[in-house]
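For this view, one protein chain was removed and the others were kept in their places.
Presenting subunit A:
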Amino acid sequence: MAGSFTRMIGGRNGAVLLASLGAGTMATGFLMSDNPLAAEVRTKLYPPSSDFPDLRKHNNCMAKALTPAIYGRLRDKITPNNWTLDQCIQTGVDNPGHPFIKTVGCVAGDEESYEVFSELFDPIIKDRHNGYDPTTMTHPTDLDASKITNGVFDDKYVLSSRVRTGRSIRGLSLPPACSRAERREVERVVVMALAGLKGDLAGRYYGLQDLTDKEQQQLIDDHFLFDKPVSPLLTCAFMARDWPDARGIWHNNEKTFLIWVNEEDHTRVISMEKGGNMKRVFERFCRGLKQVEQLIQERGWEFMWNERLGYILTCPSNLGTGLRAGVHVRLPNLSKDIRFSKILDNLRLQKRGTGGVDTAATGDTFDISNNDRLGKSEVELVQMLVDGVNYLIECEKKMEKGQDIKVPSPVTQYRK
């Protein structure tokens, strides 16, 4: 009859307990009915206000957007996969952030998270994506690489070119939420599709669990191997569970097209090569993505996408195109100029060290990439990167000759 919860609390003592915790009428009701669903009882015992996180020392997008009112309305909701708001925000609660870097502070557990918890996600998206309003705007997708102009850089300055994005498989939970079977299903679907790639895209899959020492060393030497996440931003979002089960790396034989399976997203897709031929890198990127999409569609699967948010990925910062197009570029003179940051800002570019996000630049070589992800198409973003890098190289050349440079006017924001 009574569930073990009632056994634990026990009869009249239970009512006294509940009453003392301020659950007056609930206590009486509890005695009257036998309520075996203790989780339900406890939801009433602990109103949202008792669970609201302490965000006073926090500086991330989630902490800025989450109010007690929003939390009160969303706490007891669940997505069809039983994912909750508390699970979305756990990483942001656990990682107050950095005074200088504004992290997002929440993740989606599935496609529906962005709908069920839209009251929280929409303002975060607007904040993170420079005013893009998911309630009124639509996101354009354009993977026609032929539209790119001036996309071949001077090799003297640009050492390598790279474009990356992510794709999620519709119908399966995202890395924070997925069960082992779901994750293995993602791996199965993706690996089967990739096996159908031909020509310059033909390649091979390396499951992390089955790597031989030799294969592992080769992948490390190629800078392809990804390791178990150690960043608390990711581990607190439950993304490292069951490592290395169903994680792996696929790359084509030419080592210019690479896919990570089940790292921070279902898939991360990377096209890259040495030198400055961004146009070719982007062309291969688009072609590869379209072929993979076709291959999974043949088997009844599709990517998560909608016209409000574009491609759906785990972190709200990667919505839209999920695209980061970048180069490693030498800018010995320009990087020392006081106007360097402003120039990058106006071109809507960001700089990173050559080790990737959160690394410092070594010497005069920088990783320069697009800032934006959502609200502009892939073609638009890559063209902006191309135009921007060309401008930076021009500046560098001018400075080499002792000429002065100009700070460009800011690139326009969204089409309304």
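By our rule, a residue touches a chain if its C-beta (ideal position, glycine included) is under 8 Å from a C-beta of that chain, and two chains touch if they have at least 3 such contacts; residues count from 1.
The rule we apply is simple: contacts and distances are computed from a predicted model.
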**Identity of the absent chain, which is to be given by its UniProt protein name, from "N-acetylglucosamine-6-phosphate deacetylase", "creatine kinase", "Serine/threonine-protein phosphatase with EF-hands" or "Phospholipid-transporting ATPase"** = "creatine kinase"
**Request:** Can you work out which residue in A:205, A:224 or A:243 touches the chain that's missing from view?
**Result:** A:243
**Message:** Going by the contact rule already stated, which one of A:60, A:90 or A:160 would touch the omitted chain in the full complex?
**Reply:** A:90
**Prompt:** Of the residues listed, A:59, A:130, A:218 or A:235, which one is in contact with the missing chain?
**Reply:** A:235
**Asked** Hey, which subunit A residues sit against the chain that's not shown?
**Response** 3-5, 8-9, 13, 16-17, 20-21, 36-39, 42, 46-47, 50-54, 76, 78, 80-84, 86-87, 90, 93-94, 109, 173, 177, 179-182, 184-185, 209, 235-236, 240-243, 245
